[in-house]
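For reference, the structure I am asking about is given below.
Missing here: one protein chain of the complex. Every other protein chain is in place.
The block that comes next holds subunit A.
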């Protein structure tokens, strides 16, 4: 089980983690399926998690979700975590998990590792602390 702070963008379905859902945006019909962007977090970091199909209705804020073989990659220019076709997201509990809202792994700027272009590394410089999509209500 990887803490969210350790996930790195990659084109492989290898992310195994658990998190609590903090917020959901509106569900969008995207072709045949519906998708829903959400803000999720664990005690180390937050990230944008894209729900797909049935997940959009199954998970609500406060749910603790276990992600098996998920993928953290660019999807239509957004860096999101999702189950993808090969992964699975399952509700395993509610409420009883602590979390932090920064850093947000989806807001970090990543660039290709010069030594290994298949890999991503964090870009030096100022890291946006929190989600710019899910901003705290006043």
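Structural remarks
Following the convention adopted for this analysis, contacts are C-beta pairs under 8 Å (C-beta built on N, C-alpha and C of every residue); 3 or more make two chains touch, one makes a residue touch a chain; residues count from 1.
Here, contacts and distances are computed from a predicted model.
One chain of this complex is left out of the view, and of "Subunit of tubulin prefoldin", "Integrator complex subunit 3 N-terminal domain-containing protein", "Brix domain-containing protein" or "Glycine cleavage system H protein", the protein name its UniProt record gives is "Integrator complex subunit 3 N-terminal domain-containing protein". Across the entire complex, the residue among A:75, A:91 or A:130 in touch with the chain not shown is A:91. Mapped onto subunit A, the interface with the missing chain covers residues 22, 54-55, 58-59, 61-62, 66, 89-92, 94-96, 98-99.
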